[in-house]
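Removed from the display is one protein chain of the complex; every other protein chain stays in position.
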Amino acid sequence: MRRLNDMDAYGMLGKVRQTKPLIHHITNWVTIYDCANMTRVFGALPVMAHAREEVEEMTGIAGALVLNIGTLTPELVDTMIVAAKAANKRKIPVVFDAVGTGATRLRTDSAMKILAEARVDVLKGNYGEIGVLAGAKAQVKGVESAGLEGDPQQVALRLSSQLKNTVAMTGRTDIVSGNGTTYLIDNGSPMMGCIVGTGCMAASIIGCFCAVEEDYALASAAALACYGIAGEIASTRAEGPGTFKEAFYDAAYGLNRSEIESMLKVRKLR
Amino acid sequence: MRRLNDMDAYGMLGKVRQTKPLIHHITNWVTIYDCANMTRVFGALPVMAHAREEVEEMTGIAGALVLNIGTLTPELVDTMIVAAKAANKRKIPVVFDAVGTGATRLRTDSAMKILAEARVDVLKGNYGEIGVLAGAKAQVKGVESAGLEGDPQQVALRLSSQLKNTVAMTGRTDIVSGNGTTYLIDNGSPMMGCIVGTGCMAASIIGCFCAVEEDYALASAAALACYGIAGEIASTRAEGPGTFKEAFYDAAYGLNRSEIESMLKVRKLR
Partner (left out) sequence: MRRLNDMDAYGMLGKVRQTKPLIHHITNWVTIYDCANMTRVFGALPVMAHAREEVEEMTGIAGALVLNIGTLTPELVDTMIVAAKAANKRKIPVVFDAVGTGATRLRTDSAMKILAEARVDVLKGNYGEIGVLAGAKAQVKGVESAGLEGDPQQVALRLSSQLKNTVAMTGRTDIVSGNGTTYLIDNGSPMMGCIVGTGCMAASIIGCFCAVEEDYALASAAALACYGIAGEIASTRAEGPGTFKEAFYDAAYGLNRSEIESMLKVRKLR
């Protein structure tokens, strides 16, 4: 494991805290509070707005757009596409968390539709979800990855090449492929898998970092590393998933340079 | 208080943790996170999906369906019925939490409609809600029970006989009637009444246990006992309702055989 000299994760976090970008979410009703609050404790300003009548305008003042189909309806997906096109026009990053893709036709079709009709700068999902979108043999049980055949790094790389964007695939090791580069992030704690919302909040933080760093693959890798480090710190302070969740917010809010620099576990390939 | 020799509550919990059934919820927007998270910390996999276009398919891969009308609309109720029929066809358990029944005509009519158009395997509510559905003199203030005239055990038994299902009536003493048997569960802590969502999460856990045990009355009683035990443990670690909530998740996640066997307070009648 070598420390990446060209990844100034703390520097990016500092920019988020200093510039407080507005992160416009169109997300699900389960983790909507968590996405907003994690965005806030990382230093950015969350806004959740899903009315067809205002999404273009809200995206118009945002630093990033985060989409999440965790509790999708066809109407909401159409609204996401409207917002994504507005984000594309302004060239602000669009992060799309393809929650549950593979579990139902509606989810798979909706993910495909979003990818077809708008530019998604960072496509995020668990191993199963990304596997399904890459055409690999993969399974999703509800919103959980339930298996992916083949080499996950190859799957991420192939899909990233095909979509010409960044793919962030979260799991035991997070894999980020984009701009011809693959990052492997080994930060995080098993406790993060014991609560609901870990994946959704990760997409929010990717949005925060992409709002301040143009290299979206680098930004996504740094975001996942910082987020994972906060999880690691929190797990040492928790007695279970309930106290972990609160400690996670505390740790994210308090992240400092020495924690990030000493704990960062990111490998860069090719 | 005698320990039930024929109730292996810990064994059921172990099955939940081992088989990780998918628990499909169509629920309310207030406690949707809590229902998902409590399901998760008990060891099952939650999924929240309410689009008309996907509910049959999602129910098709689930181990149980949990319905909750806490923030109902007529459209959502129709979708619940579609999902319940799909669950009935697959013979997976349908748990219905009749939140607020009695407070408005829409809630009472919707509860009646769900019970009329699909089979509900476990009907859950507080004393007031179940009382209203049983035709007893009962009152509901918003989503709180505000009184029930008559013997609650008789009310539960009568409604269970009429619906030929299991009725789980939650309150100071939880009453479960089904399969000709009535269970009284005295686990729980007053602190559980000081936070929002206790009842909704109870329905989720009933869903988890019914997914692994075919005797739904037994499963519901065991679920409420384990859930109440977690609440009791948490109340000893809390300084108020906020820290209680987090300790509740911790305690549920950590529940072990000795806690359950030493703390179980279930009586079985007839």
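The chains carry the letters A and B, assigned in the order they are written, with residues numbered from 1 in each.
Simple rule for what comes next: a contact is a pair of C-beta atoms (placed from the backbone, for glycine too) under 8 Å apart; a residue touches a chain by one contact, two chains touch by 3 or more.
Remember, predicted model here, so these are calculated numbers, not experimental data.
*Asks:* Which is it among A:Ala36, A:Ala136, A:Leu184 or A:Val266 that touches the chain not included here?
*Replies:* Once the missing chain is taken into account, the touching residue is A:Ala36.
*Asks:* One chain is left out of this view; which of B:Tyr33, B:Phe96, B:Tyr127 or B:Tyr216 touches it in the full complex?
*Replies:* The single option touching the absent chain is B:Tyr33.
*Asks:* Mind pulling the subunit A residues that touch the left-out chain?
*Replies:* Where subunit A meets the chain not shown: residues 22, 24, 29, 32-33, 36-37, 40-41, 45-51, 53-54, 57-58, 61-62, 245-251, 253-254.
*Asks:* Quickly run down the residues of subunit B that touch the omitted chain.
*Replies:* For subunit B, the residues touching the absent chain are 28-31, 33-34, 70-74, 100, 103-107, 141-144, 194-197, 238-243, 245-246.
Everything below uses one rule, namely that only the chains that are shown with their structure count from here on.
*Asks:* Only C-alpha atoms count here: how many degrees separate subunit A from subunit B in terms of the superposing rotation, rounded to the nearest 5?
*Replies:* In degrees, rounded to 5: 120.
*Asks:* Report the inter-centroid distance (CA atoms only) between subunit A and subunit B in whole Å.
*Replies:* Whole-Å distance between the two chain centres: 33.
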